[in-house]
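Of the protein chains in this complex, one is absent; all others appear in place.
First chain written, first letter: the chains are A, B and C, and each begins at residue 1.
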Amino acid sequence: MADRVQDDVIRQQQETLLGADELVLNMGPQHPSTHGVLRVKLKLDGERVRGTECVIGYLHRGVEKIAENRTYQQFAPYVDRMDYVAAVSNGLGYCEAVEKLLSVEAPDRAKVIRTILTELQRIASHLLWLGTHALDIGALTPLFYCMREREEILKIFEKYCGARLTTHAFRIGGLQYESYDGFEQDVGRFCNDFERRIQEYVDLLTGNSIWIGRTRNVGVLNAADCIALGATGPILRAAGVKWDLRKAQPYAAYERYQFEIPVGTNGDTYDRYMVRMEEMRQSRLICLQAIENIPAGAIMGKVGKVIKPVPGEVYHSIEAPKGILGYYIVSDGTTQPYRVRIRPPSFVNLQALDKMIRGHLVADVVAVIGTLDIVLGEVDR
Amino acid sequence: MLDSIVFYFFAGIAVLSAALMVTRRNVMHSAVFLVTTLLSIAGIFLQLRAEFLFVTQIIVYVGGIMVLFIFVIMLVRLDVPLHQMRFRFQRLVALLVAFALGVEVLVILLLARKLPGAGLFVQSTAPVSKLPPNSEELSRTLFSNYLLPFEIASVLLLVAMVGAVVMAKGRKRADES
Amino acid sequence: MSPTTQAVLQFLQAYWVELVCGVVIVAAVPLVAGYAVLVERKLMADMQARLGPMRVGPHGLLQPIADAVKLLIKEDIIPRDADMLIFWFAPVISMVAALTSMGALYFGPAFRVANDINVGILFVVGVSSLGFLGIILGGWASNSHYSILGAVRSTAQLISYETAGGLAMVSALLLAGTFKIRAIVEVQSQNQVWFIFLAPVGFFMYLVASIAETNRAPFDLPEAESELVAGYMTEYSGFRWALYFLGEYANMIVVASVATTLFLGGWLRPFSNVRWLSWLDFSPVLVLVALGVYCLYRAGKQPVKVQSGFMWAVALGCFAVAALFLTPWIFSPLRFALPGLNGAFWFLLKVSAYIYMFMWLRFTLPRYRFDQLMHLGWYILIPLAIVNVFSVGLALLLEMEFGWNRWLALIVTTILTLGVAAYLVHLNDKRGAAASAAVVASDSYAG
Partner (left out) sequence: MMSPAHYLFLSLALFLIGCVGVVTRRNVIVVLMSIELILNAVNINLVMFSRVFGDVAGQVFALFIIADAAAEAAVGLGIIIAFFRNRETVMTDEMDLLKW
């Protein structure tokens, strides 16, 4: 292995455009397209990328360590700050993990509302991804259309729990808030509009030859590589692996609803784009099915004011918008977790960056960072 | 009056920046000063009522050749020339040779009795208003009397293009072919 | 009176029109460029379902002035290792080149600086292309990797697309048979047809090449804000940055004017030879009055008194200019100014339409990648431009030597060119498929 790396280095040195040293370009931590404070060191030969090195940790806040000094309820708002564009999904994963540790289950009504909100959050997360990804590739307009639709979702969140971004929408054991009057109508109206709106993005991008040229065969990651690198979510599905925890290990209320898992074939940037677009459509369908019939009943399960799980450990993972989000919680029988380990999808997916852009051009770097759909709050935690 | 102002203006800039071009150590500065020289020479062409050459000078020399030079200077990314002018001796020799050459040409010019130009065989210069339209006249001559040289020049450019591509492209990388 | 003063006076007497026009251009272009930015932002906002600048003045009408003031008083930062001389000088080159090239343009039959020079259109193109030197040198002098990448991209782009653009222009020049700007428009007037209809392929290629030459999206790779931060302008700030910006917009005006002159009939009114459409000569007045009335309508709706006052002022300004346009009709001794005024109106209208096209494309299309840009330039545009020159020449030959109808000849040859274009695109698609199968494409600078 070491030999191969060394050979690689030597060959890279021989290959450079004019035999001069490689140009080392420091992309980030303050760069318009690294989506936060990611820093990528690029070794360039002309414009061709010969190697990359990711430098992360600029946003490290020690979320996992904080968990050890907070009670189970107190820690719940912290997970919202990881993937702050998909806070609801983070909360769902954490609440379900603790519920699993406590061996309680949320009531049906809570589960359905959780599902609706999580799917809306998936749409919102994908919309933000689509807008910024398109902006990275140079299409200015989709961003504003995406923001317009995302605004509608955020308004629903705001009406529901008072917060737009870091919602802390769920509680351990169920929900704190009953759904507000007109919740179903709001979601239904959004879903009905959204079908037409998504067509606008399709018109702007899907058939555009520049868009296809910029995304097709760029950042290819095949199924074997995905599995080897642990890449999950749309990246894995775009490579043709039909793996979605909502189907594979149903949680919340997903087993009640009909939906498809979109998969791609090549595992390139265009396929990931198509997969995410289709996921938005499927999420819309799930929401529509769910608001048809929200079961009545309690919204909070049998959980006491003081959460004190028996000593033990639990791992629970959900399909967050960006991939598999896992919580591993160890309890020592006190009110505070002994250890919380989080498996954030962005962090794991970011590993694939080097594999995906080696040999491509500088312009593809931003396209690939965009298509990975990373959030630095989650990468650095 | 206007004529002489224009001439001295352009000639002054041309000579000054040519001298700076040769003496600047930074290659990019040299290139910039050469651009200035070429532009002022274009001005001289205009003053001589050679409009087409004036534009050709700007488009081909400044817009083409000099851009190529600057491109290459950027590509070869030299650090500041460390031991430029290692042989002071050489500079001396060069100045001597140039001086000798200058004196030689001057003597030849002066031998042609009085100041040059006055001693040359000169028909009376046509006034500006009587000149035929420059680009029409030039193209007529170029495509009638000088058609063969024109074609040869185009072949020369083709050869140069192929040669430059072959030179600059280098060996094909083994793993990419 | 000393001889020097006399000479100066003589000079002024001979060239006062040119001087006045030159001063007007130098004074007006920054203002026009500033408002072009505002128009662009407003258009972008409209296409993106938002409002755009609204704060400074009614509907943001004073935004450009606020921007200019901000840029002027901003701290001037020069990187420590920058090459001072070139760093200072480069933005000036950009701006000066664009302004100088306007000197040879005709904005209407009367408004010009240089009297119809023999090589007019070549001068405009040649001098405006010097602006690239400013970009290249500025990128190099900044001593930053982003800047130098932007500069290198800019060089390669310039060399590729100047060629294509120049060859596209040749098709119109063949039809006109002259380099003189005034004469080109007069030929279009005599032929009673704009060259865009005679050489549509040439016009389209010039459109593409001129977008690339002015570094506008989708060819804005030298600045590519999402990849190279701001490309060659990364290290620039304050007024030096503003000079680059002005240079870019001035350059847009230049290429739009060249396209208008060559392909869109210059200052000619649409159907300038059709008698019963002569009422179109009143359209400047009509447009201005309509604009003024609209401003009055909006003035009532302004939330702040100052803003509605400003709207009133704009409306009155419109009416005043309309009255100015109307005076020659009423007051016959001023009739001679009429062609000049109307010509300028139509010319500027066409230029605006052309620039609108630029903006529209910018908001719609993603950005090309560098190798794709080179492929488009070298594998499609340049071969097609050469074929286009041949086919226009062939059409002229058929007309002059074999007595074909001009329209028939041009339609036949245009179809020929389009066939070649289709073949080139097909070839390129095939090459693209083959290249992407190998994933790693060939060296992008090999050209």
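Points to keep in mind about this one:
The rule we apply is simple: a contact is a pair of C-beta atoms (placed from the backbone, for glycine too) under 8 Å apart; a residue touches a chain by one contact, two chains touch by 3 or more.
Given the structure is predicted, the values throughout are model-derived calculations rather than measurements.
Counting over the whole complex, chain B has residues 3-4, 7, 11, 14-15, 18-19, 21-22, 27, 30-31, 34, 37-38, 41, 44-45, 47-50, 52-53, 56-57, 60-61, 64-65, 68-69, 72-73, 75-76, 78, 81, 84-86, 90-91, 93-95, 97-98, 101-102, 105-106, 109, 115-118, 120, 122-123, 125-126, 134, 137-138, 141-142, 145-146, 149, 153, 156-157, 159-161, 163-168, 170 touching the chain that is not drawn.
Assume only the chains that are shown with their structure count from here on.
The geometric centre of chain A is 44 Å away from that of chain C, both derived from CA atoms.
In chain C, 440, 443 are the positions where the chain touches two or more neighbouring chains simultaneously. Within chain B, residues 75 each touch two or more of the remaining chains. Within the complex formed with chain A, the chain C residues making contact are 44, 47-50, 145-146, 149, 153, 217-218, 220-221, 224-229, 362-372, 432, 436, 439-440, 443-445. Touching chain C in their complex are the following residues of chain A: 17, 23-26, 31-33, 46-48, 134-141, 143-145, 148, 204-205, 208, 210-211, 213-214, 216-217, 220, 359-366.
Of all residues in chain C, only 7, 11, 83, 85-86, 89, 117-119, 122-123, 125-127, 129-130, 132-133, 136-137, 140-141, 148, 151-152, 155-156, 158-159, 162, 179, 440, 442-443, 446-447 touch chain B in the complex they form.
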